[in-house]
Structure formats: C-alpha cells, structure tokens
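Missing here: one protein chain of the complex. Every other protein chain is in place.
The block that comes next holds chain A.
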Amino acid sequence: MNFQTLSQLAVLCEERGLGIGALMLEEQSAESGRSKEQEFATMSQYYGVMKEAVHRGMHEDTTSRSGLTGLDAQRVAAYNAADEPCLGGPAGQAMAYALAVSEVNASMGRIIATPTAGSCGIIPGVFLSCQERFGWDDDYMVTGLFAAGAIGYVIANNSFVSGAEGGCQAEVGSAIGMAAGALTEMRGGTPAQAVHAVGLALKNTLGLICDPVGGLVEIPCIVRNGFGAVTALAAADMALAGVRSVIPSDEVIKVMLEVGSAMPEKHRETAGGGLAQTPTGRKIMKDLRNKK
C-alpha cells in the first residue's frame, strides 16, 4: 500500500482524483497481483454474506449456545415499528441490524470479521440500513467497504484491532471509525471530511475495555455493536456538517495505541476484570461451567 497514515491517504486521493474506496481498490489490486475485477468480486461476495447475516438475525432464532443472548435485534425492530422510539427510524434500523449480525455471530452463524468477529455488526448495520434508506446499489456499497478497509488498514497497522491486544476500543472503536469514514464518503463528503469522521468517532471509544462475561463474545459485545452503529452515523453527520477533529485522526490512532498498551491484562479479553468479574458476571461464568 502506498499510504500508512490517514493524512497520506487523503493526499493520495486528492492527487489521483479518486475517492478512498476507489483508491483502495487500486492499491489492493497492486498488492495482491490480482485484477481489480477479481478483488471487487470477492468483496461483493463478502457484502452478500453481510446481507444474509442481517436477514437471518432479523428473522430467525439467534439464541446463543450459552443461552445468554439472542433476539434483541427483533425486540428493537418490533419496538421501532409499534412505538415512537427515542432515536427515530433510520438510527434505530442501523442499531437493530448491527445487533442482528452480532447475534448471528454469537449463535455460530456466518459473518464477515470487520475487523473482528466481536465487532462484526457495526459495518453491516450502518451499510444495509443506509442502502435501504438512500437507494444505493450494491456496487456503491462494495466500494464503500473498500473505503472502510482502507481506514481499518491504517488503524490496524498503527495501533491494533484485537481486544486481546488493545481492549474493546481496538475492535468496536475501530469498526465505528471505519463505518463513519466510509459513510461520510458515500454521502458525498471529501476524503478529508471522511478522515475527520474517523477521528471524531475514535475519540468517543478511547479507553473502552474488553471484558466479555464468561469469556464469550456475547455480553457486552452484542449491545456495543448496536451502540456502535448509532455512533458511526453521528460521527458521519458531524463530519458532513463541517465538524473537524481538532486533534488529527492519525494522532488519535496513536492515543488508542498508548491507552491500549497501558491497559491491564485483566481488561484485554481475558474475562479477568470489568463486567466479567462483577458478582453477576462471576455467577454466570460459574453456571456455564456447571452446565457442561
């Protein structure tokens, strides 16, 4: 790849007269030695998997093997349809879809890791709800996934994207930044605005620990995906309105690295602290062990 930071990415887009998604497709083709058509086709398949996961999570039983989670996406959707929700339609829809994909993941269904399985709901939640709302075609969405991938590539190589290394900020936080930046571009924002959206989003999740109850990708992972989709929409709106990340986004990514590196091991996907070690979290873990 010819860029290592988000500011380099924005400059490169300007030089080549391309959006982030179109530029990432070119860069990916150069890196892999495969044609742009082949790489686009693979990403299209992945988008198909995301759609299937949303559909499944909205219509099928998603009770997890532990029995702890499932069907919350359908609860949210039913509430959205019957009542006047606090958030309003489109954000509620993104939230429901994000919960749906995360619940499919927890019940051993098929998903795309974006960037990980623990944060797999956010990008599909944002992308599918916006596709329905704005009438975008699939190719437009797939180009958007390349934009999200470009942003994730910078975050992953300058910081981290796994909870074991950097806490939940690295998984859910990265996914929100990727979704926010990609959506900003898809809504007509410039690459510079998209980069601001990433910084705005990441600042909101700095410090978030990874504390899965029972060590399972269920509590609190699933609801954090739901919240994450809503936050991504908010960050994109701020950036499109002209709000800037005063601390440049590349510097925010370095802060995520600093904070994650300082995070104690018990807060990095070991179930040794946080929600996992509350009295209720410990009781759930004990019950799970006895169930076996």
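The working rule: a residue touches a chain if its C-beta (ideal position, glycine included) is under 8 Å from a C-beta of that chain, and two chains touch if they have at least 3 such contacts; residues count from 1.
Following the convention adopted for this analysis, contacts and distances are computed from a predicted model.
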Missing subunit (named according to UniProt) among the choices "ABC transporter permease", "ATP-binding cassette domain-containing protein", "FAD dependent oxidoreductase" or "L-serine deaminase": "L-serine deaminase"
Of A:Leu87, A:Ala156, A:Leu206 or A:Leu257, the residue in touch with the unshown chain: A:Ala156
Among A:Cys13, A:Val76, A:Ala91 or A:Val104, the residue in touch with the chain that has been omitted: A:Val104
For chain A, the residues touching the chain missing from this view: 1, 4, 24, 28, 31-32, 34, 38-39, 41-43, 45-46, 49, 64-66, 104-118, 120, 123, 145-146, 148-150, 152-153, 156-157, 161-162, 164-165, 178, 214-218, 270-271, 288, 292
